[in-house]
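Notes to accompany the following structure.
Now for chain A:
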Amino acid sequence: MSAPRLAIGGLSLGYDGEVFLRGIDLTVDAGEIVAILGPSGSGKSTLLSTIAGVVPEVEGTITVDGRDVTHAPIHERGVGLIFQEPLLFPHLDVGRNVAYGLRRHGVGRTEAGRRSVELLTWLGLPGYESRRINELSGGQAQRVALARALAPRPAVLGLDEPFSALDTELRQRLAVEVAAMIRESGVAALHVTHDPREAETVADRVIELSALGH
Partner candidate 1 sequence: MSSTPVWLRWTWVVPAAFLTVFLVYPLVVLVATVTSGAGVSLIDPLLAPTIWQVTALATVQALVSTALAVVVGLPLANVVSRYRFRGRAVAQALVTVPFVLPTVVVALAFRSLLGSGVPQGFVLVVLAHAYVNLAVVARIVGAQWVQHSGDYESVARTLGASRWRAFVDVTLPSLRSAIASSAAVVFVFSFTSLGIVLLLGDPTTRTLESQILRQTSVLLDFPGAAATALVQLVIVTAVLLGGAVAARRSPARRLQPVGLRPLPSRLGARTAVLLTAIAAFVIVLAPVAALVAASLRGGSGWTLSWWASLGSIDAGTTRLGSPLQAVLTSLGYAGLTAAVAAVIGGLAAIAVIAPGRARAVGLLALVPLGVSAATLGLGILLAFGRPPWDLRATGLLIPIAHSLVAVPLVVAVVAPGLRSTDTRLMSVASTLGAHATRAFWTAYGPVLRVVIVGSAALAGAVSLGEFGAATFLGRAAGPTVPVQIVRLLGRPGEQSLGVAAALAVVLVLLTLVLVLIVDRLGATPSTRRSGTA
Partner candidate 2 sequence: MHVRSSAVLVTGLVIATLLSACGGSGDEEVPSAGPSTVRLLAHDSFVVSEDLVAQLLDDTGVTLEIVSGSDAGTMVAGAVLAAGNPTADVMFGVDNTLVSRALEADVFKPYTSPELDWVLPALRDDTSAGMVTPIDYGDVCINVADSVLADAGVPAPTTLDDLVDPTYRDMLVVEDPGTSSPGLAFMLATIARYGDGWQEYWAALRDNGVSVAASWTDAYFGEFAGGGDGDRALVVSYATSPPAEIVYAEDPKPEAPSTSSMTDGCYRQVEYAGVLAGAANPTGAQQVIDWLLSESVQADVPLSMFVFPAREGTPLPQVFTDFAGSVDDALQLPPDEVAANLSTWLTDWGTVMGR
């Protein structure tokens, strides 16, 4: 059995300087989706932000693909994030949005363009490269956000209630599709949500946030 892509040991979560949860231990393997369940405001987003490095200065260790990234800057951790809002860059078209991470990792423009076209097709949006962001529906936008996050081949992907802004039917459909794609890509995924049914649908394991630490 290969080593977990994400390993957290003794992590503390804090907000505005106040620690509200400590001693978090967690591992996630390649292609595995772990759902973190908790009511709104319980700090689930903080968990993802801390792992990604958006919230710095933590207690504990974060290891990604065997490398200690606890004090590494955000852009060197290999952790991608997807939020409730797709947060697509409004001044770039779909293709450039998806290619963004590739370009930052040193991939040339043509190659990046090619790969983003590939990714978009794989995610069910063939030919969408030149579209403007404001032309996309909610579901399409989230898929583009997923493509963008997966393009630079991160080791870990954090999803922060990515479907809660969509209507119920779309939500379920997308959840299943996206779960399949994440597994296929081999990324280690942490899916944070307040909806237990969504958690059951997509995840291999479901963990209560409060159960993670103390």
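Operating definition for what follows: a contact is a pair of C-beta atoms (placed from the backbone, for glycine too) under 8 Å apart; a residue touches a chain by one contact, two chains touch by 3 or more; residues count from 1.
The candidate set was assembled so that all candidates are chains of the complex that A comes from, given by their letters.
From a predicted model like this one, the values you see are computed outputs, not experimental measurements.
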item: Selected neighbour of chain A [touch, this complex] from 1 or 2; value: 1
item: Candidate 1-touching residues of chain A, taken from the complex the two chains share; value: 16-17, 49, 52-54, 56-57, 73-75, 77, 79-81, 83, 85, 87, 89-91, 100-101, 104-105, 133, 148-149, 152, 154
